[in-house]
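As you look at this complex, bear in mind that one protein chain is not there, while each of the others sits in place.
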Amino acid sequence: MIRCPKCGALNQDSSRFCNSCGAPLQRTQIRCPVCKTLNPAGNVFCDKCHTRLIPADAMLPRQTESQPSPEPGESVRQISLPVRSDLGKTGPLTGFPDWLEGLTDETPLPPTESEPAANDFQAEPVELPDWLLGILPQETASSGEEASQLPDWLGGLAAPESEVTPSAPAEEGPLPNWLSGLAAPESEVTPSAPAEEGPLPDWLSGLAAPESEVTPSAPAEEGPLPDWLSGLAAPEPEAAPSAPAEEGPLPDWLGGLAAPESEVTPSAPAEEGPLPDWLSGIVTPSGAASAGTAAFIPEAPLPTGPAQAPPAEEAGGGAFAETPGAVPDWLLSLAPQDLPSEPTQGAFLIPEEETEEAEVPDLTPLPEPRKPTTDELARANVPEWLRSLRPEGSFGEATGVGDKGTVFVGAADLEATLGELEGELARAEIPEWLQELRPTGAPRPEGMTLEQFISQATETEGGPLSGMKGLLQPEAMVDIPPDYTPVVRYELPAAVLERARLWQTLLEQPRSAQRKMARRRVRPGMGEQLARWLVALVLLVVGIWPLLGYPVPVNVPLRNPSGLQGFVNTLEGLQPGARVLVAVEYGPAEAPEMAFMTEPLLTHLAARGAAVDWVSTLPEGVGLINNLRKDPAWDAGWQTPGYLPGATTGIASYVSLHQEYDVLIVLAARSDHLRWWIEQNTVGPRWPVLVGVSNAVGSLMIPYLEIENLKGVLIGVQDGTRYLAQRSGGSLAQYPMQRRQLNALVGLQWVTMVLLVGGMLWTLMTRKKGTG
Amino acid sequence: MKLLKRWGVTFFGILTAVLILLGILMPVTPLKEIRLILLQWAMVIAIFAFFLAFLHLIRVNLARLKQFKKYGVPGLLTVFSALLTLILVFIQGPQGTYSQLLLNAVLIPGEAALMGLTAVTLLLAGIRIARVRPAHEVILFTGVAALMLVGMIPILPVLGTLASWVQKVPAMAGLRGLVLGVALGTLLAGLRFLFGFDRPQSEE
Amino acid sequence: MNPTSLALIATLIAAGSLAYYVLRQRRYVLDVRRYPVFAALAEEVGRSAEGGTLLHVALGRGDITGQDAITSMTAFLGLSGLLNMAAAYDTPPIITTGNPTLYLLADDMMRRSYARIGNVKRYRPTLVQYVAASPITYAAVSATQLYKAEGGSNIVLGVFDQEVSLLLDAGERHGVASLGGAVSPQAVAAMYPALSSDVLAIGEDFFSGSAAQMESPIYRASLWTQELLRWVLIAAMVLAGLGALVGLGGG
Partner (left out) sequence: MPVSLDLVAGILGTVFTVLLLSYLFGDTVLYRWTLAILVGVGAGYALALALRYLVYTWILPMLDAQTGLELRLYYAIPIILGALLLFKGFPRLSPAGNLSMAILLGSGVAVAFSGALLGTIIPQVDATGSGLSLRAGVGQVFNGVLVLLGTIIALLGFSPRPEPQVGQARLWQVWLQRFSRYLLIIGLAVAFAGALTSSLMMLVSSLAFLLEKLFSILAIGL
């Protein structure tokens, strides 16, 4: 969930605007290289096309012997990648360096139902480094920590106020330009101009982009984890096309700075003094510019195709679509000022994609910004947290000491300075996976054709392409600036994406351990088969015995059911010619059981001279009605039977059209059919109701049988035979078959009871616990 | 056009439900008639659905003729008996002699026999209950079922009284709780349809 | 007060509270109990695909133009995960229904699962079957599907009565594991002794379980509303009882 910086409402991860106040939500992104979708920092897989965003081998922080585990208190920072504790689960990401621990927006909501954490960053109170306070969301700043200003060294780097109007009011002041690229591209926030004051630190001097060509992209409004940090959280996904930066691989966290694969040919490695490994990839190419120029300006020619403006929603700062081929803005703003005003051929090309909804970009040429001189850059003081990241020997000699004790070093005599600072600076630990990306071969000298260069190139060791020559080193792209959109030649159809997602959920789906898997039941053995035959045989014998007229131990006494009297009294109250509606709601299967009550009912109705209409919602019911009307004596003035198709619908429309009945009699052997009639009668005319039901329905319909206009109930064979007996002078002498069937039923009930109790006790004793 | 394709069908489903519901909850003149008309139309459309399902039943059984050895004869019997019955009953109506013959000779005895089979399957399930349920539930269930079996048509009056009380008080409470719970679930599922959250009718 | 106006008031209360909870869905985080049977449904596809065994889904005879429309719709909600997974694996279950309109809805649902992943050509209409006109014949014919299907799965979800015991007994007989749920007391009474509690959804759990397994805020809001209406119902019963005690109520 993403917390809206403005109103504090919680929103879905994928929301781009706050549901309650509409403010654009700040999110740091990892862009999926396949389908361009921007995913929350912590994602292992892309939300849309489920491409893996975090290389599999980078998921497990390797604790090799060669790297001594950092002693407690040691200030060495191991840059290892966050690992999701269990693939697919959305558990908290682990493995962040301490200083990043509190920043991930993966912090799980507290389990209790209480108000979820006011801010994703603050599941529990985390001590944040000062320098980040200024750029955390409003909530964090206000919730307990005092809102502190941006650290001075960053102040100077913020984008100048004038060029860009910040959309959301940046309470803590505009972010530094080198961070401005980190702002969530989603929001249509026009990037805030980098603040003028304060020279760049030396170590960043090489990164400064010429301010003239590119206006920095959307400023990093306070928001969760900044992009360049998220690079530490999720380095470039494997599937990403390896950027062919020949002059040696950019370190991951700067990978985003490299030009996209298609447009960039690596520039020659810097000749001046040995730069630190993690910076070496970004030192200025030979000949292109002097030291301190933007190191990554490639020489490759511009792509011939028409420039494609970045689509609106990825343009992030949308308002300022980058000119094609311009260096990513957050870095361009750092480059020394002496770069040529026109973007060099083959500069970092950001195609611009036309989209209807995209705001019309303001392409008015920006004023010529003043470029910080090399010394100014050198004197930029290095913050505490950055100094600890500084590998040995990466800075020039100190040209002064800032007010906070920061040492200003010049770019030229880096080696000497390091010697002095050996004691203070702790060697930065470069992770294993970063080491592999260290440039190995020498870049292609000028004038040499590609074929010649490849033939001399050394073979690649290891990996799928081992043994091949002249391969471009994989360049990890941590994040591509918001306004950069790779040209995806092949648009994945939605169906393929949906299928990929389904496969992914299938693979990710943890086996539901809680459910005891239904044990595969083996086909029952001979024992069970015998038990089945025994039970069947017993039932058949006990059933047939009384039917053949043999004597039975007990002749079933006919007791007076409570519902019978009401039934009889209501029918006795009918006047000759009274309109009676009889609903036959049982099928051929239940006909024999219902015959016990339908026969006495028909004789009773005929005796009262009532005009009876027969209806049924069952097709077979109509046929049964004809069976019942075989005897002409029962046929006086009765309507032809009505078939009501459409179940409740048929009942509802029939009841609404025919209001003229005095009594409704429902003969039902299905509980839902009885319920429909009772409900539609309650909704409609509310006629007095008489109900005749089978045993199965009778036991269930008790809750329904206590309604107001219900006058009488007959349940099953026992009430039916009693009604039959009452209609025939009090005894069943005239109906021998019904008497035998009643005795057979009672016999079967007692035998079934014995079998149930005996079977239950037997199974309890043998206690074979199986699942269903 | 895309909007209509996506929400058009959903809209009609919800409109039909709302109109019929208003016709029941506010039975005033125009709404009552609209409700009746819509209910009858639904009834007629359901008959077309039955016709389509019947054709599918024939098609499935004809498709089974390919594996003649295993399914051939039952498939043929189903197709032949279905078409013959359809023609005879449609022509003669329910009162016709052959309709009566089919009803009394095939449907009533056949379905009654199948219902008779459920007596054995229910009893076997009751006997095996201890394999899937905990002991205290098994004892309670079997005890009450046994009491009801002998109390429904009581030979001993005291069993009848006890069975009647169990049926009228604890069983009533349990079944009423079950039925009311089902009604609550039905209300919410219906509301989700009316709000458009559940859209079984649309192609999405 | 006549029932119709009471029903109108109840409808407005229910609709209003559902709208409120949907709008405030983020504040109301509802812990929901485990409904293992719905969680296990999608896995049955995996098991049947891996083992090459039969997966049979019996949807009962709920007519979608009548009282059982909502129960049948809820059964499809519970089965949505299974149908999607079956389309993805391309190992569709055999679906049997005992009502023509329910058959059409089942055919739609299965076809859409295939169409959603662009695979509508692979959809085989003969696997969704309208089997019989009467409930007992439907149960008997569905039971024949389990003949020689040892190791398969038999999912029983929808509108049944006591005839469901024929289906469950066939599963027991042919070594097929059964799971499912029902709402009518007759069906539940027949299923209760045959299935254990973690493979059976009874009554309201049939509705709550299928909503809970959707894991989306709207269904959580629906469960919240259900919880609220439960207490409204209890209050109404107590008031009706007190009213009857002091001689106001009917009866």
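Going by the order they are written in, the chains are A, B and C; count residues from 1 in each one.
Here is the rule we use: a contact is a pair of C-beta atoms (placed from the backbone, for glycine too) under 8 Å apart; a residue touches a chain by one contact, two chains touch by 3 or more.
Owing to the predicted nature of the structure, the values given are computational and were not obtained by experimental measurement.
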| item | value |
| --- | --- |
| Visible contact partners (per top-of-document touch definition) of the missing chain | A, B, C |
| Among C:L82, C:V141 or C:V199, the residue in touch with the chain that has been omitted | C:V141 |
| Hidden partner interface residues of subunit C, rising order | 3-4, 6-7, 10-11, 30-34, 63-71, 73, 101, 104-105, 107-108, 111, 120, 123, 125, 131-134, 137, 140-141, 144, 147, 161-162, 173, 185-186, 188-190, 192-193, 202-205, 208, 212, 223, 226-227, 230, 233-234, 236-245, 247, 249-251 |
| Subunit A residues that touch the omitted chain in the full complex | 532-533, 536, 539-540, 543-544, 547-549, 589-590, 592-593, 595, 619-620, 622-623, 643, 645, 648-649, 652, 669, 675-676, 678-680, 682-683, 694-700, 703-704, 706-708, 716-717, 737, 740-741, 744-745, 748-749, 752 |
| Touching residues (missing chain, whole complex) on subunit B | 8-10, 12-21, 24-25, 37-42, 44-52, 54-57, 73-75, 77-90, 93-94, 97, 99-120, 122-123, 126, 137, 140-145, 148-149, 152, 165-184, 186-187, 190-191, 193-194, 200-203 |
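The rule is short, and it goes like this: only the chains that are shown with their structure count from here on.
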| item | value |
| --- | --- |
| Approximate Å spacing (C-alpha centroids) for the pair subunit A, subunit C | 24 |
| Between subunit A and subunit B, centroid-to-centroid distance (C-alpha), Å | 36 |
| Whole-Å gap between the CA centroids of subunit B and subunit C | 13 |
| Residues of subunit B engaged with two or more neighbouring chains | 24, 42-43, 46, 50, 107, 110-111, 114-115, 124, 126, 128-129, 132, 175, 179 |
| Residue list for subunit A, restricted to those that touch at least two other chains | 587-589, 620, 646, 649, 683, 700, 771-772 |
| Residue numbers on subunit C that touch subunit A, as the complex places them | 3-4, 26-27, 29-31, 34, 36, 39-40, 42-43, 46, 63, 65-68, 84-85, 87-89, 116-119, 133-136, 150-151, 153, 159, 161-162, 172-179, 184-186, 194-196, 198-200, 250-251 |
| Subunit C partner contacts - residues on subunit B that touch it in the complex | 21, 24-27, 42-43, 45-46, 49-50, 52-54, 56-57, 59-60, 63, 107, 110-111, 114-115, 117-118, 121-122, 124-126, 128-129, 132-133, 141, 175, 178-182, 184-195, 197-198, 200, 203-204 |
| Sites on subunit B touched by subunit A in the complex | 24, 32, 35-36, 39-40, 42-43, 46-47, 50, 94-95, 99-100, 103-104, 107-108, 110-112, 114-115, 119-120, 123-124, 126-132, 135, 138-139, 142, 145-146, 148-150, 152-155, 160, 167-168, 171-172, 175-176, 179 |
